[in-house]
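Left out: one protein chain. Kept in place: all the others.
Chain naming follows the written order as A, B and C, and within any one chain the residues start at number 1.
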Amino acid sequence: MKTLNPNVVVRETAQPAVLPPEKTLLDMLYYMQMTRELEFRIERKLYRQGKIVGGVYVGRGQEAIAVGSCIDTLAADVVCPSHRDMGAFLIRGMSVRTILAQYMARKTGATRGRDGNMHMGDMKHNLIAFVSMLGDNVPVAAGIGMSFKMRHEDRVVLCFFGDGATSRGDWHEGINMAAVMKVPVVYICNNNQYAYSTPLERQMAVENVADRAEAYGLPGEIVDGNNVIDVWGAATRAINRARSGQGPTLIECKTFRMTGHSAHDDAGYVPSALFQYWEERDPIARHEKFLIERGLITREGADEVKAGVNREIDAAIQIAENDPFPEPEDCLKDVYYEG
Amino acid sequence: MKTLNPNVVVRETAQPAVLPPEKTLLDMLYYMQMTRELEFRIERKLYRQGKIVGGVYVGRGQEAIAVGSCIDTLAADVVCPSHRDMGAFLIRGMSVRTILAQYMARKTGATRGRDGNMHMGDMKHNLIAFVSMLGDNVPVAAGIGMSFKMRHEDRVVLCFFGDGATSRGDWHEGINMAAVMKVPVVYICNNNQYAYSTPLERQMAVENVADRAEAYGLPGEIVDGNNVIDVWGAATRAINRARSGQGPTLIECKTFRMTGHSAHDDAGYVPSALFQYWEERDPIARHEKFLIERGLITREGADEVKAGVNREIDAAIQIAENDPFPEPEDCLKDVYYEG
Amino acid sequence: MALTTYVEAIKQGIWEEMESDERVFVLGEDVGIYGGAFKVTAGMLEKFGELRVIDTPISESAIVGAAIGAALMGMRPVAEMQFADFISCAFDQITNFAAKCRYRWGAGVPIVVRGPSGGGVHGGPFHSQNPEMYFVHTPGLKVVCPSTAYDAKGLIKAAIRDPDPVIYFEHKFLYRRIKEELPTEDYIVPIGKAAIRRKGTDISVITYGAMVYTALDAAKELEKEGIELEVLDLRSLLPFDKEAVLDSVKRTNKVILLHEDTEIGGFAGELAAVISEEAFEYLDGPIRRITAPNTPVPYSPPLEEFFLPKVADVMRVARELNAY
Partner (left out) sequence: MALTTYVEAIKQGIWEEMESDERVFVLGEDVGIYGGAFKVTAGMLEKFGELRVIDTPISESAIVGAAIGAALMGMRPVAEMQFADFISCAFDQITNFAAKCRYRWGAGVPIVVRGPSGGGVHGGPFHSQNPEMYFVHTPGLKVVCPSTAYDAKGLIKAAIRDPDPVIYFEHKFLYRRIKEELPTEDYIVPIGKAAIRRKGTDISVITYGAMVYTALDAAKELEKEGIELEVLDLRSLLPFDKEAVLDSVKRTNKVILLHEDTEIGGFAGELAAVISEEAFEYLDGPIRRITAPNTPVPYSPPLEEFFLPKVADVMRVARELNAY
């Protein structure tokens, strides 16, 4: 399969020999749908209504990546999401209300109003909050993996980033350190072929992010990031490698950003044919089709998943909108441990 | 050829089809000998006599790398040496006296006493002074190359670093940028298999530094860094590529650090068999042998090169030792442009 | 005549320097096709071509490193940090390579590193920082923080022509909120010169960046109470206009140091040291600082509002000082 972008080859991956159990396959649809609808509300409704201030970034079209890779993580595993990985938060157990309250800068949000949008973390869910500086989470994930190794714990960490982040020095230092120390990390790149307005070929002189893996002595794998089952397959292989002490893996998920970089970017620099090409490969529509073909869900059932998700979101918005803002003086708290 | 370090493979390189002209072959001996003797005086004499203060790093055993790669650079080309590339300074025209005065912290040194040892720069010779932060010169070299490209100048830049420096984020960012921008840079790694006390396998999970080249979409080449003609051949190919607009190259020179990391390190952590192995591959002895076998010099002639070099150094030491120290108040000058 | 916004003024300044000096070029993330996250470089790619308007990978350290390399070869690079916060990723290249070349070996590094700093737009902890002090504390650099469109243009031009590395912090809150008529002829604002924005007799408010407006607003209110603030806009922090500072303090004998940056280690400390050393005998009251508190910049509007120094803060402190 060749994409329209001549620099991107999505290798045809074989359907994994073992499929996830039925429940997982259906959960995947739920979480992808929830991601899609929740982000739609955030970007196209709440933000435009002025209920969300500042910047907003969503992962429209990329939902399969976080969902496919996180769905089988265990509670003790750790996830370091990046800025287009809403599915990770949902799967790890962060509530829709907490997420919405975060976006609406409420006290009940994941950072109690201290930080915005996707910068959510919660040790209860083993979710590490992203910092804007792209790639900074890569060495942090290596350190998390080191701690598991030191304590002989059977845990893995998943760390997400975009294609653009791979140009950062921290990405290099972190991947290299993880490889040298053979720590249980799964590095997952959403290669959506753009970093803001900058296409892949202006970021790197190689075709694939995964081509870089060899340079660190770790296995790289390329998957169709718009196929949740392929992502799941690659993640499962990598998680198993990590758990069995074989060290880190770099998974590249080929995908496309079906929006502007942020809510205030109309992506005018993206050839419209690219949007069209990738629209036809929409990960949710594809997974619905798969489930229907396998008889695991009906068309109506699938529509009901979407409707149900929307009911959940409606309810959560109502709560979150009525959630309080933080007290102004809260500004001064928790810079240091307060006992 | 296998070295004793199981992680290092030095590929047997064919003798270059075209050899450098006789004069160049003889100059190579001179510059390698000058490097060796000058650094010997610095590390084993002047430093121990207390005439050099602070840290001292030498490139004993690695002389072929700077000499082989710089010998054919043109005056307009630029060189960014690292801390074991004395030959680069000599070839680019920095006088032995200026170098000695630098080490002895004199006003007549390359930095007028502001900085020490290998941190020498001089725009007259298109020599860019190294900063201690390893790898920082890699993006700087990319920018130098960018300026040549912008101005359509037929110039190249050579940039040196050790194996250890390749772990730095700046190395990654710089190499990647040079590759994306296709600028005329030749990146040259002295892989002496240690970074201070840390052997290669604790720095990277790949066998060769050059294995990293592919990850950036630039050609990598491995050469026997203890064979000056091989280094010359690789540098010539890379310089030609750069001059003809084909972009950067990464050359890995396999070598060994025949001293401690610095003058106060006895390298107790290095297995002595390694020293012995590499002693037998001494780049100067090998080149002398080559020249003698080809009838380009006699044993006596070669000895005379060494003797001549030592006479030059004796004379330069005498001058440099009598050179003045900077005035204390000079400390305040030249932080900014002073007209 | 048309009014020029602060952001447009920066663009004009770079544009004119690029027209008049072919050594000048811009590089950074999304500065080309996209024209920069805040459109400072919009249209430049079309006008000057891709050799002089360079979209880079996300590599702040290499952006600055490459700028240094080009500058050493005689070019005049203007490097954009998409947000000033990300200058943290280029800290080493700026403070160790760029700042020290001239001192060490006489090689000038005429680069400009510029980017949007400051809060007030709900950018949160990583899109609102005021990182000036990290560079003010680094000998070999220059640091400027314009507050007006006139200065924004005049200082970017001065920065580009400067033989030394200049860190240019533009305040994103001012981008489109501030406009004025600009001279049609070429001009620069010299680095290191302050400007009195309001003459006053009672208290000197020494400030810079967006806080200039906070001070002026407070002054307008306090005037009604008979308290006359003098508002001194530093414009440059390194070097800063010590003479203007001391002159103002010696006339008013009371001083408020105001900045949006956090308190501990902020520029107010430097000013307090200079004033209490060199104008000690002129002081008729304690030197008062008004700054952001010692916290990251919070995102939620009530928190951010609390964080930012306000007109009311200046009024309160001015009244206290006046009564002293």
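One rule holds in what follows: a residue touches a chain if its C-beta (ideal position, glycine included) is under 8 Å from a C-beta of that chain, and two chains touch if they have at least 3 such contacts.
Since this is a predicted model, take the numbers as computed values, not measurements.
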{"item": "Sole residue of A:29, A:52, A:118 or A:141 that reaches the chain not shown, by the stated touch rule", "value": "A:141"}
{"item": "Listed residues C:10, C:53, C:189 or C:268, member touching the removed chain", "value": "C:268"}
{"item": "Residue of B:58, B:134, B:229 or B:291 touching the missing chain in the full complex", "value": "B:134"}
{"item": "Residue of A:84, A:97 or A:114 touching the missing chain in the full complex", "value": "A:114"}
{"item": "Contacts of chain A with the absent chain, listed as residue ranges", "value": "78, 110-111, 114-115, 119-123, 128-129, 131-133, 136, 138-150, 157, 169-170, 173-174, 176-177, 180-181, 334-337"}
{"item": "Those residues of chain C which, in the complete complex, touch the missing chain", "value": "85, 88-89, 91-92, 95-96, 99-100, 103-104, 125-126, 133-134, 136-137, 139-140, 238, 257, 262, 264-273, 275-278, 280-281, 283, 285-289, 294-296, 298"}
{"item": "Interface with the undisplayed chain - residues on chain B", "value": "53-55, 105-107, 111, 113-116, 119, 131-135, 164-165, 167-170, 195-198, 202-204, 269, 325-332, 335"}
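We take it that only the chains that are shown with their structure count from here on.
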{"item": "Centre-of-Cα separation between chain C and chain A, whole angstrom", "value": "36"}
{"item": "Averaged-CA centre spacing for the pair chain C and chain B, given as whole angstrom", "value": "41"}
{"item": "Junction residues of chain C - those touching two or more other chains", "value": "56-57, 59, 61-62"}
{"item": "Overlap residues in chain A, where contacts from two or more other chains coincide", "value": "167-170, 202-204"}
